[in-house]
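Of the protein chains in this complex, all but one are displayed in their positions.
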Amino acid sequence: MSSNLVLHKDAVPVPLTVPTSMREAFINNYLKATCNTGRLLLFAGDQKVEHLNKDFFGPDISPESANPTHLFDIASKSRIGAFATNLGLVARYASDYKNVRYVIKLNGKTNLVPTQQADPNSCMWTPVQQVVEFKKQTGLDIVGIGMTVYLGSEHESAMLAQAAQAIYQAHQNGLMTTVWMYPRGKAVQNERSADIIAGVAGIAVCLGADFVKVNAPEAADSFESAQLLRQATMAAGNTRVICAGGQSKSEKEFLQALYHQIHGGGAMGAAVGRNIHQKSTQEAIKFCNALAAIIIDDADVATAE
Amino acid sequence: MSSNLVLHKDAVPVPLTVPTSMREAFINNYLKATCNTGRLLLFAGDQKVEHLNKDFFGPDISPESANPTHLFDIASKSRIGAFATNLGLVARYASDYKNVRYVIKLNGKTNLVPTQQADPNSCMWTPVQQVVEFKKQTGLDIVGIGMTVYLGSEHESAMLAQAAQAIYQAHQNGLMTTVWMYPRGKAVQNERSADIIAGVAGIAVCLGADFVKVNAPEAADSFESAQLLRQATMAAGNTRVICAGGQSKSEKEFLQALYHQIHGGGAMGAAVGRNIHQKSTQEAIKFCNALAAIIIDDADVATAE
Amino acid sequence: MSSNLVLHKDAVPVPLTVPTSMREAFINNYLKATCNTGRLLLFAGDQKVEHLNKDFFGPDISPESANPTHLFDIASKSRIGAFATNLGLVARYASDYKNVRYVIKLNGKTNLVPTQQADPNSCMWTPVQQVVEFKKQTGLDIVGIGMTVYLGSEHESAMLAQAAQAIYQAHQNGLMTTVWMYPRGKAVQNERSADIIAGVAGIAVCLGADFVKVNAPEAADSFESAQLLRQATMAAGNTRVICAGGQSKSEKEFLQALYHQIHGGGAMGAAVGRNIHQKSTQEAIKFCNALAAIIIDDADVATAE
Amino acid sequence: MSSNLVLHKDAVPVPLTVPTSMREAFINNYLKATCNTGRLLLFAGDQKVEHLNKDFFGPDISPESANPTHLFDIASKSRIGAFATNLGLVARYASDYKNVRYVIKLNGKTNLVPTQQADPNSCMWTPVQQVVEFKKQTGLDIVGIGMTVYLGSEHESAMLAQAAQAIYQAHQNGLMTTVWMYPRGKAVQNERSADIIAGVAGIAVCLGADFVKVNAPEAADSFESAQLLRQATMAAGNTRVICAGGQSKSEKEFLQALYHQIHGGGAMGAAVGRNIHQKSTQEAIKFCNALAAIIIDDADVATAE
Partner (left out) sequence: MSSNLVLHKDAVPVPLTVPTSMREAFINNYLKATCNTGRLLLFAGDQKVEHLNKDFFGPDISPESANPTHLFDIASKSRIGAFATNLGLVARYASDYKNVRYVIKLNGKTNLVPTQQADPNSCMWTPVQQVVEFKKQTGLDIVGIGMTVYLGSEHESAMLAQAAQAIYQAHQNGLMTTVWMYPRGKAVQNERSADIIAGVAGIAVCLGADFVKVNAPEAADSFESAQLLRQATMAAGNTRVICAGGQSKSEKEFLQALYHQIHGGGAMGAAVGRNIHQKSTQEAIKFCNALAAIIIDDADVATAE
């Protein structure tokens, strides 16, 4: 990693909801997840629930992607910060992938019901206390938890309350927290407008989250998008913003956008899913490592490629 | 059973949600339910709730089917893996059928309210802890639990959360788990499309389930359907896929379809209800045994018949 | 009672949800409620909630019916099996009626909101544990509990779940259970069709109930209705079917219908409310005893009258 | 008080939900609230929630009514049985009004949302256990609890269940209970029809309540209204009926109506709010004492005035 990115353990932003007895555990989790840089490359593996199988099987997708082991193979062999997915999936595969750092995604829903029919609601599959118990029983390297909140949904306040509770409980147990903040619902005109994205990033810090995953604002190009993102990274304060990968694009475009998000927009990493796992294992690992070069080594795009 | 199907106890896919102290119990339940093969013939007996009495009484149905004992008689005298039904029904009859292996179906609803009127919701009748207590009090051979989840329903996320919890609790107590994953709701155009079925099978592994029951994809014939099913068995990973029997068809067609599902589609068994219990006890036992020949003995259709 | 109806205590169908330590208590309750015959004459007194005051006051109703004591006077002086009503009403009067056997009705709603406006939902007023506590505190002869489930209502699954739990808890405490199973909701075309009634009776056995109260199927006359009822009594298996009294009719017609329900339809008793309590105390007792003659003494109509 | 109204402590209707250890406490509360007569003059002070400020401020209302102390001043200096209001209001003022007997109103809602928009629902602000704890901590003379149930609302069954529980818990702790039973909802054509009022009074006794507050039936005059009320007082049995004061009318008319309700309709008191507190303190006390004369002293209207 670039020496100028080294995050000293005293510089980790430890929220006061982490009790003294859990302070060291929290700092360790934070540093592991961010590879000692404060920047997070989160490999997102909750799309089997959120997007069903369309992200994993099809004409432009590597056949390897069809099998869940693909996700774990990539997570195990790449320079990612952590792999985020459901506790159930971890339970079924992690005995063969003990070197992976895991973030447990606590809630979930599919994309079958369109927003026009009903505003989105995502219920908690797993209480934090169960994650703690599971970590203890298995000895897995679970560094944190995550959950999605749909702002602008008629159910937003219930989801916000659940997120606030999950974050509090996670901190009480020394776990790092990431919230997926998505504006979505009949009331949301444009999910990618810069001010809405800044708004939901600002709510993440009010929830006490350590990281917030948002979509980058809509703009003419990724440079301009990153400029607009700065509003969100300011609003989020010491909650670090990471951008979602979004729909598949060329590797170069992706890396360029990521570079802008970090250097122009103040992002502190990325959460990438289909742009990684739709490739063959070998290609995916290579791409992950390119992402890691930019995020963790502070490389430029030419070096990272 | 065919010697090439023998599943060694070390090869049972034990999820990490099974604690060490329950590992042996889980393996025993898994091997008993699958007759030491890893393949599951589940005799489904929850239709008295789901389909009311129309599956049990009518012109083309054996008169024996009208009495609940019929289900237990078949379960007791056939080579099935396990008999799945509600705890209440088990409580009323199992004292006379102690040799049967039971799977307790935890939730349920009728088919009276059509999807056009309201999206389906199935509530938990029985918490897992009660199944554990009931097993202890009665000494019955309860090997697992099951529940239905309707994906694409406006209530899907609540059902998913309940399923995740039930699976976690079952594993904590050494019980095997099966989820009935059905795409259903106003938002679901085609419940039998291959990609949707693969999608819901993929969610089952994210829930941590051991087996997932799905309907076979719609296709011109059962051979093609089985080819399409392969997407689902891949998506489900080490969660094993079993196919629902569906509406009554000829025995030969049924066996042929099952054979294709296993050998063409990667299925690891079947969950069959009305195609069994609508026959006379003698015919039902004979048919169960034919199913067992294909599933457990790895026989071909001609041999099984 | 007719000697051929004597139910030996070893022949009582004890569900496995009754633990060994409660087995004797359960058998005693069952035999008391059925007057040692296995047949149940349940005097239904929950209509003050379900039907408001119209069943108790009006031109064709005995003035005595207007006062709640009327119900208790009848229950106390007739040969009924048990008197079913709300815990609150029992609490206010039973100190003067300690000889009555009580069934506590756990849930309730009025008939003010029509089905066209909203599907019916009946919430639990009283948890089973409270019934157990109340029985212990008062020494009253509470033999069981009951509740209503509306199948075909959009709330059916929640009610089913509550019923399953109440039955389990009641059995754990040695109490007998009765479910009122009514098809009702916008989705229900005909509440009195034979197959629907058989369907809901079949669900009662899946819930684990000891008795199920249904309406007799619609037919040209009570003889034919009883023939159609047989589908339900078969579907219910060892859960015993009792028929609701329904709207007021002549005593002779009522007794004739009851006789047919038992001897033609396989019913094991009746749950009667307004046909009893709308009469004067003396007439009501006389009519109860006629019902008892048919149910408990196995008399014919001529003898019973 | 009139000697013919003396209620001996052995004549207090103690429900069986009051355990032996709480029997004396219950009897004391009942006798205190009814001034040893069995009749209850309840000064209702929950309108600040139910009616907002319109009952307390305006052209025809005494300026004193604008301040909450007005309610306590009246309660403290009049011959009322008990003063019913929210725990929060009691907490803020009762340290200066320790001589008052309090009934804690457990639930509440405003009148802002009209019935045409949404059926009424009143949630529990305060669990009974908290009332018991509060009474113990403060030493206040809290004699009972109360709550409103809207029958005919789509939420009625949930409110009924909460009321049944609150009454049970109150009795377990020796507290007297009063239910406000109001027919209200889109399904209710006429909230003042005699049979509906009798119906909801009949439900009160099924809930186990000690007193039920209803509106008097609509009629040509208060004499006829009282005749119609008799159906309700019969239906309520040993749950005593008290009538709501309703909209402001002349003192004489009010007293005359009350006299008829008691002597013609079988009422056992009244619950009066705005007809008291909209007057100046001095006038209000005088009017309370006139009400007390009729209720507690069994005076006629001329004497009471």
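We just call them A, B, C and D in the order they show up, numbering each chain from 1.
Basically, a residue touches a chain if its C-beta (ideal position, glycine included) is under 8 Å from a C-beta of that chain, and two chains touch if they have at least 3 such contacts.
Since the model is a prediction, treat every value here as computed from it, not as a measurement.
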Among shown chains, those touching the left-out chain: A, D
Selected residue (touches chain absent from view) among A:E24, A:D96, A:D195 or A:D221: A:D195
Option from A:I27, A:M176 or A:V205 whose C-beta touches the chain left out: A:V205
Residues in chain D touching the chain absent from view: 46, 48-49, 52-54, 56-57, 66-69, 85-95, 107-110, 112-114, 117-118, 121-126, 130, 134, 137-138, 140
Chain not shown, touching residues in chain A: 13-17, 19-20, 151-154, 156-158, 160-161, 164-165, 167-168, 171, 183, 185-188, 195-196, 198-203, 205-209, 231-232, 234-235, 237-239
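One rule holds for everything that comes next: only the chains that are shown with their structure count from here on.
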Interchain contact steps from chain A to chain C (minimum; 1 if touching): 2
Intersection of contact partners for chain B and chain C: none
Chain A onto chain D, rotation angle from CA fit, given as a multiple of 5 degrees: 145
Same or different contact residues where chain D meets its copy chain C, judged by the half mark: different
Averaged-CA centre spacing for the pair chain D and chain B, given as whole angstrom: 57
In chain A, residues with contacts to at least two other chains: none
